[in-house]
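Can you read through this structure? Questions will come right after.
A single protein chain has been omitted; all remaining protein chains appear in their positions.
Our next item is chain A:
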Amino acid sequence: MYLYSLTLQRATGAVCAVIGSFSGRDSKKAAASGSSSTQEIAVARGSTLELLRPDPETGRLRTLLSVDVFGVIRSLAQFRLTGASKDYLVVGSDSGRLVILEYSPDRNRFDKVHQETFGKSGCRRIVPGQLLSVDPKGRALCIAALEKQKLVYVLNRDAAARLTISSPLEAHKSNTLTFSLTALDCGFDNPVFAAIELEYAESDRDPTGQAADQAQKHLTFYELDLGLNHVSRKASEPIDNGANLLVTVPGGADGPSGLLVCCDNFVLYRNQGHPEVRAVIPRRADLPAERGVLIVAAATHRQKSLFFFLLQTEYGDIFKADLEHNGDTVSELRIKYFDTIPVTSAICVLRSGFLFAASEFGDHALYQFRDIGRDVDVESSSATLMETEEGFQPVFFQPRALKNLFRIDEIESLMPIMDMRVANLFDEETPQVFTACGRGPRSTLRILKPGLAISEMARSMLPAEPIAVWTVKKNINDMFDAYIVVSFANVTLVLSIGETIEEVSDSQFLDTTHSLAVSLLGEDSLMQVHPNGIRHIREDGRVNEWRTPGKKTITKVGSNRLQVVIALSGGELIYFEMDMTGQLMEVEKQDMSGDVACLAIAPVPEGRQRSRFLAVGSYDNTIRILSLDPDDCLQPLSVQSVSSAPESLMFLEVQASVGGEDGADHPANLFLNAGLQNGVLFRTNVDMVTGQLSDTRSRFLGLRPPRLFPCIVSHRQAMLCLSSRPWLGYIHQGHFLLTPLSCDTLESAASFSSDQCSEGVVAVAGDALRIFTIERLGETFNETAIPLRYTPRKFVILPKKKYLAVIESDKGALSAEEREAAKKECLEASGAAENGNAKMENGDGLEEGYEENNTLPDEQYGYPKAESERWVSCIRILDPRSRDTTCLLELQDNEAAVSICTVNFHDKEHGTLLAVGTAKGLQFWPKRNLSAGFIHIYKFVDEGRSLELLHKTQVEEVPLALCQFQGRLLAGVGSVLRLYDLGKRKLLRKCENKLFPRTLVSIHTYRDRIYVGDMQESFHYCKYRRDENQLYIFADDSVPRWLTAANHIDFDTMAGADKFGNIYFARLPQDVSDEIEEDPTGGKIKWEQGKLNGAPNKVEEIVQFHVGDVVTCLQKASLIPGGGECLIYGTVMGSIGALLAFTSREDVDFFSHLEMHLRQEHPPLCGRDHMAYRSAYFPVKDVIDGDLCEQFPSLPADMQRKIADELDRTPGEILKKLEDIRNKII
C-alpha cells in the first residue's frame, strides 16, 4: 500500500514568535514621515514558519507567507546589522544547523542567507538549537543546547554589505544545564551573553543527597572579545534557585543595561557588579499556597525615553515591570498588575500600539493598547519588599476586566485537537469535521466545513424570484458600482447604489422585459441586452436600440468592454464592435449549425483594441474558439469536445506576476472555463497567439451545471462557479485554488463594490438579494465553535438522533459549585475593597468596574487552581445543529470521565445505552494511582436529549477503552481486557484476558476479531471464541509504540499513531490471517505460545511516516462526495491532515520521483534533511509527502522545467497531477 500524505489544515498553535521589520518595507518612506517602518511577526507553528502582518487600519492580522520547513522549529530570534533597515530571522531547529533567513518581499519568500552546521540532527540534549539569543546591536549570536554546548557566532558584513558569519566560538561547560539565555544590551562594548546555569555533576555522585540539596543555579556571563575573537566565561554568580527566564534590560543611552531574572514568585534585577534588586510577583488571592507563580512569556516595550516589560504568568496575568534607575544604578523594581489574557507562548509588542498574543492553546489574539498601565493598581515593589521568618511577604490581587488592552482581532487555532469525527450530520453535500479542541475553560467543539466562510452584509427580499443579477459602473474610472440590475422572468429591476440601495426608474434601462446581459460599454456607456434587441445607453442619456430581425430573439450574449456577440434563435451569431465614436457597429454574421448553448469573449488585453477570442459552446458537446480579428472574423481557431453540453463559459485572464506578497512568478495566461451540464467544471489553457487549447482539467462541482460569473478577490480577477453549491476560483500565493463557499445554492452572482464594502459579491437565491464578502482566503476549512466547560477528552456521535455525547475533564480544578462559591466570596471581598477606594477617588468609574467584575469570563481568566489531585468532569449531550446542550451531567466526588462509547446489549430491553468509563482520584505522579474506576451505564431519556444513570460498576483500574462487541461491552480496564454483559444492578463479568503488557487504550472490533491497542506496546489482535467463552491474543506487534490514536482499516490492518509523532499501519500477513481463520477448533491458537511472553504471530508494519506532531485522532473518511476514503488525522498542534491510498502504480512512480527531485533540488528551509525528518523515529515507508510535492509550484520556473524534463513531462502536467490528487482528498 502506498499513501499520499497531505496536510489539509496547517498547525494553528504557536511555539514561539518574534517581531521585526523583516520586509524592510516603507523604511525610506517612514524615515521621511518620521514614523517607524512596518513590523511583521514571525511565528513558528511546529514545522511551519509563518509571517504575519497586522494591518494598522483594519486592525486585522494578515498572513503574508506560510512555509513548511520539514523540521522542528524550536527558537526564533531577529536581528539587524547596525545601520541596516531590514531584520534577519535566525532559526534554531532540530537540524543541527543554524539558519539565517531573509524575507524577500518582492518574491514573497524566505531566502536562506546562511546555514552553518554544528552538530547532529534531532532534538538532542547537547546539540544547540533550543536556546537562541542575538546581541541587540546585531554583532553576535549565541545558540545553546539544554546542556553543555553554547556556540557564539560573530556577525558582520562584507564590502558588498552582505551578512557574513564567523566560524563558531565555543563556550561549552560540561555537566551544566542551561535554563535560559539572553544577550545583554551593553551598547558598543563587547557583546555579553547571560545564562541561567545549573551544574549537576556533584549531585550525580553524592548518595547522601546533600549535594543535590545544595545545588545552586548560577547566572553566568559570557563575554565575546571582538578583538581577540574569543569567548570567555566572565563571571558566574549564584542566583535564586527558582530562576527560569531572562529578559534583557535596555542599556547604553536608553537604560541601565543588565537583566531581569524571572524566578518562581520573584523578579530580580541583576547586572554584573550590581546588587540584586528583588520584587515579588503579586499572587491571585485564590491561588493555593503551595503553588508558585512562574513567568512564562515576556515582552519589552521601548520608546524614546521610556521602556517597560510585560511579563505574563502561567495563570495568564500580565504584569508591567519597570525600573527606577539613575544612570547604571537601579534603585527600584516595580511590578504592577496590568491585565489578564489567556496564557501565551509568546507576546509581542508592536510599535504601532498593538500586542500580539500567541496563545499556548486556543485562539490567538491581537490587542490594542488603550493605556500603558499608568493608573493606580496592585503593585509590588522592591522598595516595599518585606521579609519575615516565613519568607518574603506576598502581595495579593484580584484579576479584573481588561483596562489597558482591547482585543481587536482573533486568529482561530484548533490547538489542541483532542478528538475528531468526520460525519455528515447536517445532510449537506460534503461531510463536516467535528473537532473537540482547546483546554480548560477555553475548550470548544468546532465544526469545520471545507470551504471559505462568507460574511453577509445585507439581505433583502424581492417581489419575485429573480433569474439574474448584474452590477455596473457608470464610468470605467469609477471606484464603485452604480447600479444593481436584477432580471426577473419578464421584468427588469434597477437598484441604485448609494448610501442605501433603492429602486430607481431614471436609469433608461428597459424594464418591461427580462435582460440577458447588462454591462458597461466603452468608457462611459451602458448596454442592456434583452431578447428583442440591444439597448445602448450613452452617457448623455441618448439611447440607441438595435432590434433583432424578424421574429428571431436573442438567446445568448457574450461581451467585454468593447465587443459584443449575440446568438439568435436558430443559431445565428452576430458580432458587434464599438467604433471610435462610441457607436456599436455590426461587423460580421455567421450561421452556426445548431443552437448556441453559451458564449464568451475574452477580456480586452491591455493596450489592445479588441480581444481575439470568442468561445462558443454548442449542444453537440463541443466548444469552439472563433477568431474576432477583422481578417478572419468568426472563423474557427480550435475545437474542443467535452463530456457534456456546456452551460456557461468564461475566460479568466491571469495577469503576469513577478511574485510579491500575493503571488508567485508566473507569465500571463488565459484560461477558458466551462461549466458543463453534468456538473463538471472544465478548465483549459488558451494559447494567447494561436487560440489553441491545451492542458485541460476538469472537476466535478455539484449536481447542477455550474454557471460562471466574474468577480474580484483581493484586487484580482476571480471566478464564481454556481453549482448546487457555490465555488470560488482564485489565485492565492501563486496557486490557483478552487474552493467551495459555505453558503446555500445561489442562482446568479456579480461582483459588488461600494463605499461600505469594497470587494463583495451580490447574489440572488430564491427571492432574496444577498450581498456578502468572502473572508480568510486560502483557508481550507471554516469553523463554527461551540463552547465547552472542561477539556474535552472524547466524544461519540449518537447514531439515531445525530447528537454528540462529549466527555470533559480537568485536573487540578475546583468543581462548579466551589467555583461559584469562591467567585461570590472574592467578589464580596473585592467589592468591599473597591468601595473603600471609591470613597477616596470618584466613585463612578469604579462602580462600573465592579459591575464588570461580576461577569469575569473563565475563558479569559482560567479556572482557579486547586490541588493537583482534584478532578472535575462532566458528560454532555449536544445537538450540533442548534448548538444546544440538551444535557449536562457534572460528575461528583473527584471522578473524571476517561472513555465513552455507545452500546446495544443483546437483550434489547433498553435500546442504545451510553457507557462511560471514569476514574476516581486519578494521579499520575510518581506512579499512576487511583482510588477506584467505574463504568457508568446511562439510558437515554427525553428522545435522546437527556441521560439517566442506570447503574455504575466499580472496576479496579482505569477503564480507558470501551467498545461494543456482539451485544456486550468490551472494556479495557488497566491491562485487562474484559467482556461485560448488562445486569440489573451492575455489569456482569463474562470473560477476561489478563495477558496484555501495560494499559489498554483502544479497542476496535470487526466480526469476531478484536484489535486492542496498548498504551506502550502497540496493537494486539485478539479473537473471541463464543463456544468456549474465551479471549485469545493471536498476534501482536514487535515494536513498542506509545499509542495515542488508532483506527481500524481492514480485516488484517490497523492504523496507529504514537506519542512521538509517527503514523503507521500494522498488518497481519495474509498467510497467518488465513491460517487463523481456517482453524475451526481454535485449538491451535489456544495452545500456541510466542517467545518472550509475546503472541505467537507478529503483525508487520507496512507503512511508516513521521508527521512531526502528536496525532490524537485518526479516522477513515471521505471529505468529498463520491471521493475515495482516506485516513484523516488531527494533531495536538491543531493541524488536520489526510493520507490517501494511491490507486495506480503509475501515480506512485510519478510522485515518488517528483518527491525525490524536490528533495534534491529544493531542500527544506531550515536545513533539516527531508528524508531524515520523515524518518525521524522509523524509516519512512511507502508514504509520499504531498506537502513537499506541493512546493513544486513555488520553485523558480527554470527549476520547474528541469524537474519536469527529468520526469518526461511539462511543468503544467505536474501541476495538473498535483491538483488532481488534491481534488481526490478535498
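The rule is short, and it goes like this: contacts are C-beta pairs under 8 Å (C-beta built on N, C-alpha and C of every residue); 3 or more make two chains touch, one makes a residue touch a chain; residues count from 1.
By definition in this document, contacts and distances are computed from a predicted model.
Asks: Tell me the UniProt protein name of the chain this structure doesn't show, selecting from "Translocon Sec61/SecY plug domain-containing protein", "Splicing factor subunit", "S-formylglutathione hydrolase" or "RNA helicase".
Replies: UniProt lists the chain that is not shown as "Splicing factor subunit".
Asks: One chain isn't shown here. Among A:Phe396, A:Phe924, A:Tyr1006 or A:Phe1051, which residue touches it?
Replies: Checking the options A:Phe396, A:Phe924, A:Tyr1006 or A:Phe1051, the one contacting the hidden chain is A:Phe924.
Asks: For the full complex, which residue in A:Ile1076, A:Val1110 or A:Ile1214 touches the chain that was left out?
Replies: A:Val1110
Asks: Which residue among A:Asp55, A:Asp106 or A:Asp204 touches the omitted chain?
Replies: Residue touching the absent chain, from the options given: A:Asp204.
Asks: Among the options A:Arg439, A:Arg697 or A:Lys1023, which residue touches the chain absent from this view?
Replies: Here the residue in touch with the unshown chain is A:Arg439.
Asks: With respect to the chain omitted from the figure, which of A:Ile143, A:Val247, A:Val296 or A:Ala919 is a touching residue?
Replies: The single option touching the absent chain is A:Val296.
Asks: By the contact definition given up top, give the residues of chain A that touch the hidden chain.
Replies: 13, 15, 46, 72, 74, 94, 123-126, 129-130, 146-148, 174, 177, 179, 198, 200, 203-209, 212, 215, 244, 294-297, 314-315, 343, 345, 360-361, 415-416, 418, 439-440, 791, 810-813, 868, 924, 1044, 1059-1061, 1108-1110, 1131-1133
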